[in-house]
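Only one protein chain is missing from this complex, and each of the others stays in its spot.
Labels for the chains are A and B, by order of writing; each one numbers its residues from 1.
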Amino acid sequence: MKIFVTGIGAISAIGNNCNEIFHSLKNGISGISKLEFLKTIHSEFPCGEIKMDYNQLADFAGFDNQKTLVRTPLLGLIAVKEALNSAKLYSKSDLKIAFVSGTTVGGMDRMEQFYDDFVNNDSKNFYLYPHDIGDSTEFIAENIGLFSSVMSISTACSSGANSLIIGAELIKSGRFDIVVAGGAESLSLYHFNGFNSLKILSAEMCRPFDNFRSGLNLGEGAGYLVLESEKAVTQRNAKPLCLLQGYANTCDAYHQTATSENGDGPFLAMQKALELGGLKPSDIDYINCHGTATPNNDLTEGRAMKRIFGENMPDFSSTKAFTGHTTSASGGLESVISVMCLVNDFLPINLNFHDPIPELNISPLTENKTKVLHHVMNNSFGFGGNDSSLIFSKI
Amino acid sequence: MDELILKLKREIIETLNLDDMKPEDIKDDEPLFGDGLGLDSIDALELIVLMEKNYGIKLRDASEGKKIFASVKVMADYIKDNR
Partner (left out) sequence: MSTVYLNSFKQISVQKPLSEDWINNPQNFENQKLVRTQDPDFKSLLPANVCRRNGNILKRAMIVSNFALKESGLESVEAVVVGSGLGCVENTELFLQELVYEGEEFMKPSYFMASTHNTISSTIGINLGCHGYNSTYCHKGVSFENALLDVFLQIQMNRIKSAFVGGFDEMSPTYFNILQNAGYLVGDSKGFAGEASAGGILSNMLTDNTLCKVAAVRLGFMLNDDELLDLLDVTLTDAGLQKSDISAVMTGINGKPSSDAIYHKNLELFGIQAPTLGYAHLFGESYSGSVYGFYASAVSLHQNKIPQVLFLDKEVENQSVQNPKNILIYHHFNNKDHSFIILQRC
């Protein structure tokens, strides 16, 4: 059964919608900057921050009630609305529509701001209800009103990708005609300091796949795709952008935060995604890599790519030097980017790359490229060795 | 010096949750990682926090820690020299 992608929506530090994001990619404009809205003592670490406060985000999302504003679900609502508009999906009709959303931060931004109040004052208790992950999903779903079923995934940095995987499976099971799936994640002091405690934040602009990479820049954003069955596409007369042809999630089963030496989990994810999609490695024209620019990720992802592709490495780049690592949103956001690349036959540059990693001796794209694309792979790897690979294909 | 080593051992046991160990179970020159106490990379990061918090010594990353955390004695020497 084919899974059609009929709509995309995203927001990130390089743009408030898909067009702006694509424009920044084409023009090499990075969104990594000094933090303004997240108040931290560690201001030496730049991030891909969206330069809007709560009220500005709510206005932009068209959300009227200004009382309880949480950053992650607002980002998600903005991207989901754009995805639905892009798919021209405005009403339910008799189609069964589900929503699957991934996040890990959820309402942690408010939890960390008001924790002491929760414990001692109880004056901000209305921010407790939205503190859990499921609530971010329900907030978006309630404001859209099209979904008869909702699910929430949290697999850290692969959450968005895994939402798309179960989204496709829900359609293939025949239970749903349309699934909107992806991920959203705002910056929070909680995970910013968590990543810092693991010593994997870089004080410079991140350099994915570079030998002298010094860690990652965090980012925030959201990315959602509208997935549809052939029946729904025909019935709605929708204009599909591409197919979600292959996908797989695997477990490295090695360590909570590090990937195994030869990238077993990433290798299996790419291999199984190709298998499900009925594709050979040589069919892949471009890989949008996980490429966080941590020493461990890029080395092991590169090794896994070499195990799959051998000497015929496709063009690849990480767009994290544009957006920062948007953690749970990255699988959704970078899927949106992959779809835009595929549709426009455009391959974005891997910013800040100079020297190949000697163990790998492979180089990502050092300038933008235009070529006819048929199949694009998107990798997302998360804590706990949670590894996902998606393949988008032209129809 | 012995006092610092004993203090460090107590701190390591507490920080790394080595419940069943007493300071005398850790030998001064026993390797902390690998075969010694069997600690891993996250333990190394915890020891970096310990060095910062209790002794004001900043280490940039875990790879620097590897040499310093060779044994409790090496750690103590490093603290003495850099405090």
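What we mean here is this: contacts are C-beta pairs under 8 Å (C-beta built on N, C-alpha and C of every residue); 3 or more make two chains touch, one makes a residue touch a chain.
Since this is a predicted model, take the numbers as computed values, not measurements.
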{"item": "Touching partners, among the displayed chains, of the absent chain", "value": "A, B"}
{"item": "Which of A:Ile21, A:Leu170 or A:Leu243 contacts the chain that the document leaves out", "value": "A:Leu170"}
{"item": "Full-complex contact with the absent chain, from A:Asn17, A:Thr137 or A:Gln245", "value": "A:Thr137"}
{"item": "Touch with the omitted chain, as defined above, among A:Leu164, A:Leu243 or A:Leu268", "value": "A:Leu268"}
{"item": "Among B:Arg10, B:Lys53 or B:Lys66, the residue in touch with the chain that has been omitted", "value": "B:Lys53"}
{"item": "Touching the absent chain when the full complex is considered, from A:Gly263, A:Gly291 or A:Gly382", "value": "A:Gly382"}
{"item": "Absent chain, residues of chain A that touch it", "value": "40-42, 104, 106, 111-112, 115-116, 118-119, 122, 125, 128-129, 132-135, 137-138, 141-142, 147-156, 162, 166, 169-170, 172-173, 175, 189-191, 193-194, 196-198, 248-257, 264-265, 268, 382-386"}
{"item": "Where the missing chain touches chain B, by residue", "value": "16-20, 38, 42, 45-46, 49, 52-53"}
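Here is the rule we use: only the chains that are shown with their structure count from here on.
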{"item": "Residues of chain A touching chain B in the complex", "value": "197-199, 255-258"}
{"item": "Complex contacts: residues of chain B adjacent to chain A", "value": "40-42, 45, 48-49, 60-62"}
